[in-house]
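Here the complex is missing a single protein chain, while all its other protein chains stay put.
Chain nomenclature is as follows: A and B, assigned in order of appearance, with residue numbering initiated at 1 for each chain independently.
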Amino acid sequence: MNRLLVENVSRHFGGVQALEDVSFIVEPGTIHGLIGPNGAGKTTLINILSGLLSPSSGRMNYRNHDLHRLAAHQVAAIGIARTFQNIRLFPHMSCLENVQAGQHVTSRRSLLPRLFHLPSARREDRDLCERAMAMLARVGLDDKVSYQSRNLSYGERRRLEIARALSLNPSLLLLDEPVAGMRQGEAMVVADLLRSLCREGMTILLIEHNMSFVMSLCSRITVLDFGRVLTTGTPAEVRACREVIEAYLGTTGEPHA
Amino acid sequence: MDLLLQQLINGLFIGSVYGLFAVGYTLVFGVLDMLNLAHAAIFTLGGLIALWLVETAGVSLWLAFPMACVAAGLLGLLLNQVAFAPLRKRSDSQFSGLISSIAMAIIFEAAALGLFGARSVRFPVGTVPTHTWQIAGITITLLQVGIVCVAASLMVILTLFIGRTRTGKAIRAVGENERAATLLGINVNGIIAFTFFVSSALGGAAGILFGLYFNNLTPDMGRSIELKGLAVIILGGMGSIPGAILGGLAFGLSEVLTVAITGTSNLRDAVAFAVLFAILLIRPSGLLGRGKTREA
Partner (left out) sequence: MEHLLQFYAIYGSVINFIGINALLALSLNVTLSAGMLSLGNAAFAAVGGYTAGILSLRFGFPYVASLAGGTCAAGLVGLVIGLPVLRLKGVFLAMATLAFGEVVRLAAVNLDVTGGAEGLTGIPNVTTTWMIYLVLAAAAYFIAMLRRSRLGWGLVSMREDETAASSLGIPVTYYKAVAFVIGAMLAGLAGGMYAHLNYLITPRDYGFFIAVDLLIYNIVGGTNIWYGPILGAALLTALPEVLRGAGVTAGPIRMGINGLILLLVILFLPNGLASLFARRRSSAVKAGA
């Protein structure tokens, strides 16, 4: 089964119920949106999916792996990559090195051939470097290859984090607000990138507050509010859903466009 | 039985010196989250300065004690200015602060060595009264009582100061959250400098009491207490003042008990460090620690 299955997932922090009985399905090869007001539990859900947090109860399945049994590095190894809402790049590495660090599960980099300077090691290093460069080009950072990541602009850092996640060669990509703080033009570039990734067969779960971005990209959207699923459906269905409108108007007011 | 009681009382005396040393140690950690490894060097210099005042300048001990404490406090200000303040904005400040405090410890120890020489020195005879009491077969000297009283009153004053006064509250606020403290209008840099002054003055006081107790001062006497002080503040919970006091007493008592039980002093420190190791594994936040967790 290539679908991502989330079944009755709950999680509380002390007395705070961050997620309650969350269930939905992400179909393979689609872009699935995850929206909801601040504090709805979106990031918590991504942290649970990626193995950084464990659920209090419930189960998740992807490609016959029970995600709730896996540690973060095992989740990455079965082809699930993620980005972070509060950008977690490696600050003292260059852009290229950041992406190369992301090649951990897609490379061998064995020690022995390196100790003996075998040509195979050199070939692999060259190959990995080329792939990393291509990835940087894909997110439009090919002119910043040797910049330290902490010297990039905010939007550039978000794009670099996407490039690093892509170098895991994931089949499922979890993005936590990938265009937050980006200018409109930059966000359009990211939208185009996500569309082309989707065409290549990648599945994407996307958290985003920017409504026009979500509505134009996603084929299906799940709405969370106070840790519960309000509804899952197509953008048109979600827009028409009365509870969704109430949730947004009732808590945070107009969702920012 | 009497011997054991005598040992326990001795443990109380030395434990109160450990506690006083550790209180200053933990105070800086509580505010800055940085380990100040130069604390032991200031401890040494405090003792040596007091000795110099008594021996060479002919000041009476009653005057020399506060003067040396102030001098130690000033060294603390210097330490903050040179080794900690420039690093505070750095992302690896916890680590680099540790290193720069080691550097200052070396420089201070070199200064002690250069100024006072490598030999061990003692307070001149008659600096302190040598009255002793015999109570139920136990010997207590006036000096010991004085040490406990001074150490205890300094610790009580500090606890009240931190708990009750405006400045004390500001110190705690900076320790909780530096940015929030700034927003509340607290002069964070001033508070940190002041904390260093207080911490170092207490360290210096501990050095003087230590020197009086063993009547023996050397430029590297801080080295033996450095590790014990670390053990004590971990035992009590990093940043916790009551924890440091109790930890100091517990450490002093455990030392003498180990000696009393095993009959030799060889295992004294080994037991203490084994306990420390175990505590770190079982309860890293210490016995009275805040248990602050930093979520990813």
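As a working rule, a contact is a pair of C-beta atoms (placed from the backbone, for glycine too) under 8 Å apart; a residue touches a chain by one contact, two chains touch by 3 or more.
A quick note: this is a predicted structure, and the numbers were derived from the prediction, not measured.
Using the contact definition given at the top, list the shown chains touched by the missing chain.
Taking every chain of the complex into account, the missing one touches A, B.
In the complete assembly, which of B:L12, B:V59, B:L74 or B:I102 touches the absent chain?
B:I102
Using the definition of touch stated at the top, determine which of B:A68, B:L87 or B:M221 touches the missing chain.
Only one listed residue reaches the unshown chain, and that is B:L87.
For a quick check of understanding: of B:L63, B:A118 or B:A180, which residue touches the chain that isn't displayed?
The single option touching the absent chain is B:A118.
So one chain is hidden, and I want to know which residue out of A:L5, A:A77 or A:C241 touches that hidden chain in the complete assembly.
Selected residue, touching the omitted chain: A:A77.
Hey, which subunit A residues sit against the chain that's not shown?
Contact residues on subunit A toward the absent chain are 50-52, 71-73, 75-77, 81-82, 84, 88-94, 100-105, 107-111, 114-115, 125, 144, 146-148, 150-152, 164, 168.
Counting contacts across the full complex, list the positions on subunit B that touch the omitted chain.
Counting only subunit B, the missing chain is touched by 35, 82-83, 86-87, 90, 92, 94-96, 98-100, 102-107, 109-111, 113-114, 118, 223, 226-227, 230-231, 234, 238, 266-267, 269-270, 273-274, 276-277, 280-281, 284, 296.
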